[in-house]
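Take this structure first; my questions come after.
A single protein chain has been removed from this complex, and every other one stays in its place.
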Amino acid sequence: MALLERLYTNIYYLVAVVLFVIGFHTMLTHKNLIKKLMALNIMDTAIFLFFVAIGYRQGGQAPILVPGVEKFVNPIPSALILTGIVISVSFTAFALALVVLLYKHYGTLDSDEIIAIRGKKHV
Amino acid sequence: MHDLILEVVNRLLLPFIQLFGMYILFHGHLSPGGGFSGGAVIGASLILYSLTFRFAKVKHRMDHDTSVFFEAAGALIYVGIGFVGLFFGYNYLTNRGVFPLGVPGQLWSSGMILVITLALGAKVSGTILSLFQELLEGGSDEHGTP
Amino acid sequence: MKKVLPVLVLAAIGVLLVLTVAEMPTFGDSYAPAHRGVMDKYLQDSAVDTGAINTIAAIILDYRAYDTLGEATVLFVAVLAVTAALHGGGHHA
Partner (left out) sequence: MFSISHAPILMVVTLLMTAFVVPLVRKNMRLAKGLFLGAGLIVVALAVLITLEVLQSGTMIYAVGEWSAPHGIELVVDAFAAYASLVVSVISFIIYWFIVFAPREVNYEAGYYALILLLSAAMHGIVMAGDIFNLFVFVEISSLAAVAIIAVKGTKESIEASFRYLMLSALGSGGLLFSIALLFMITGHLNMGYMRVALATTAGQYPLNLLTALAFMVIGLGVKSALFPLHIWLPDAHANAPTGSSALLSGLVVKVYVIAFMRIAYMLLGMDLFYILPLRQILLVLAALAIIAGSVFAIVQDNIKRLLAFSTVAQVGYIFLGFSLLTARAVEGAIWHILIHAIMKTLLFLAVGVVIQQSGYKKISQVHGLARRMPLTFACITLGALSMVGIPGTAGFISKLYLALGALDAGLVIFAVLILISSLLSAIYYFPLIITAYFGHDASPDVKEPSLAVRLPLVILSLAILFYGLMPSMLLPLVRQTALLITR
């Protein structure tokens, strides 16, 4: 019971973690390269959500220092996640370019078929 | 392809989108936003432009060299700004003591932050457009040194 | 075997993560360890230190400007990588 209560108070962390596992599951079980890429993005998003959730403080406002606001959320996670998002975008863009090339060379987006085609030629 | 409605609506919308992007850029140190978000909005407007109008026309106006130039220039301004601190005897990328900070809360304040935001805006919009162009052309069979 | 292994891996990760979540500092706690470190300085001094009232802009472009230089570099790498990959084929030495 105590465990469930803790999980309920930390529900935002829990959701992020569940999202992470969903992304990982998709990554492991799906064969389509685009789906794998989406799974990667889901995982990254889960981590970003988790990181931003760390910065929340009860009753805090966005950290813009305007008069009249006393309590702010922690600005560090938000600042770091900006960097994280840009990195994730870069990875996705490059991966999409590689997917375009893979489709051009192999004519399929199924990872098993690609391995099969490559394997036949090699060995 | 030639679609009158799309073109007219776009002509109307584009200035406002870009103005909003500029607003985000210039208010990066005052409100949520900054170089990456503002640059992304402007970059998106350029993508919209090239989707609506004929791609060749856009390429004529904003070809690959231009976007490469914007990216490299943005990054070089960033790196160069760091050297200003070195020049005044401080460490790399120093703001306080090197740049005039102004009055916090006003538009022309925060020294280096504003300059870097604008440089990043130019860089990010160039990056987004050139990623779009590259991926669009990558599907075709033409090869050659860019 | 090929179906069971991913499930086992996921179950292991999931259990570990759920247990970790239960142990984590309470969500929204104003005095959680994450807020005891460097946060106060940023919130109190950023306007004076950097001239920006947006603390996040102050952090990414002044206190941690070196990270953001890296971030801009990552984007640059991505564009170069996409360009080089898409134009890479065709030449064979």
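Order as written gives the chain letters A, B and C; numbering starts at 1 within each chain.
Simple rule for what comes next: a residue touches a chain if its C-beta (ideal position, glycine included) is under 8 Å from a C-beta of that chain, and two chains touch if they have at least 3 such contacts.
If you're wondering where the values come from, they're calculated on a predicted model, not measured in any experiment.
Undergrad: As a test of the contact rule: which chains in view would the missing one touch?
TA: Taking every chain of the complex into account, the missing one touches A, B, C.
Undergrad: Using the document's definition of touch, tell me which of B:95, B:110 or B:133 contacts the absent chain.
TA: Only one of B:95, B:110 or B:133 touches the chain omitted from view, namely B:95.
Undergrad: Please give every residue of subunit B in contact with the chain that is not shown.
TA: Output for subunit B: 68-69, 72, 75-76, 79, 82-83, 85-87, 89-97, 143, 145-146.
Undergrad: Over the whole complex, note the residues of subunit A touching the chain we left out.
TA: 20, 27, 33, 36-37, 40, 43-44, 47, 50-51, 54, 76-77, 80, 83-84, 87, 90-91, 94-95, 98-99, 101-102, 105-106, 114, 118
Undergrad: Please give every residue of subunit C in contact with the chain that is not shown.
TA: That gives, for subunit C, the contact residues 16-17, 19-20, 23-25, 32-39, 41-42, 62-67, 69-71, 73-74, 76-78, 80-81, 83-85, 87-91, 93.
We take it that only the chains that are shown with their structure count from here on.
Undergrad: More C-beta pairs touching across which pair, A-C or A-B?
TA: A-C
Undergrad: Indicate the whole-number Å distance between the mean C-alpha point of subunit A and the mean C-alpha point of subunit B.
TA: 25
Undergrad: Quick one: report the Å distance separating subunit A from subunit C, using the average Cα coordinate of each chain.
TA: The answer is 10 Å.
Undergrad: If I count partner chains per residue in subunit B, which residues reach a count of at least 2?
TA: 30-32, 34, 36, 104-105, 131, 134-135, 138
Undergrad: Return the residues of subunit C touching two or more other chains; collapse runs of consecutive numbers into ranges.
TA: 47, 53-54, 56, 60, 68, 71, 75, 78, 82, 86, 89 - these are the residues of subunit C that touch more than one other chain.
Undergrad: Where on subunit B does subunit C make contact in their complex?
TA: Listed in rising order, the residues are 28-32, 34-36, 71-72, 74-75, 78-79, 82, 92-93, 95-96, 101-105, 109-113, 116-117, 120, 123-124, 127, 130-131, 134-135, 137-138, 143-146.
Undergrad: For a test of understanding, state which residues of subunit B touch subunit A in their complex under the given definition.
TA: 30-32, 34, 36, 104-105, 131, 134-135, 138-139
Undergrad: Any idea which subunit C residues touch subunit A in the complex?
TA: Within the complex, subunit C contacts subunit A at residues 6, 9-10, 13-14, 17-18, 20-24, 26-30, 32, 34-35, 38-39, 42-43, 46-47, 53-56, 59-60, 64, 67-68, 70-71, 74-75, 77-78, 81-82, 85-86, 89.
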